[in-house]
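Removed from the display is one protein chain of the complex; every other protein chain stays in position.
Then we have subunit A:
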Amino acid sequence: MLPDHAKLLALLQDAGEVVGRKKWQKIVYICKKLELPLQEKYTFHMYGPYSEELSMRTEELCSLGFVSERKETKAGYYQYRYQLTEEGNTFLQNMQLDWPRRQAEAITSRLNEYSSRFLELVSTMLYFDDLPKDDVKEKVHKLKKSQNYSNADMEEAWGLIDSLKETI
């Protein structure tokens, strides 16, 4: 337990605030793919890479009072807002974690600017990053038909991935 939980707290602290469970899922996945030392196990799902372990750990951090979760009602749907609490901050300090704060801050601040829909695209592309670019494109079109991503979306996603890789 503890070190893996603490890493999520550190990431959330660096991100400041994350709005949306799906966005949180994708941010953690992208950070993991960029080799931040996160341990959550991901598998592919309807909406791209998803980690049940992350969902559970986040619930645990909320029930321990280290993360605050605020449920907001939007037009016809719910949205969750996550922030580190004071107690979470104290716990993190006690853990004395070896954590690449500078990179994490740089990556999360960029990712936080994008919608969860776009991060779904980025994380899906990273999931297939062992394939040539054209095959990735084909995969996205086949698996994400309903999201209707355009070529411009894909180009923007490649651009973001490349610039994030430079950050590390």
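As a working rule, a contact is a pair of C-beta atoms (placed from the backbone, for glycine too) under 8 Å apart; a residue touches a chain by one contact, two chains touch by 3 or more; residues count from 1.
Quick note on the criterion: contacts and distances are computed from a predicted model.
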Name per UniProt, for the chain absent here [options: "Simple sugar transport system permease protein", "HD domain-containing protein", "HmuY protein" or "Secreted protein"]: "HD domain-containing protein"
Contact residue for the chain not shown (choose from A:7, A:33 or A:57): A:57
In subunit A, positions touching the absent partner: 1-2, 5, 20-22, 25, 41, 43-47, 50, 52-53, 55-57, 59-60, 63-66, 77-80, 87, 90-91, 94, 116, 139, 142-143, 146
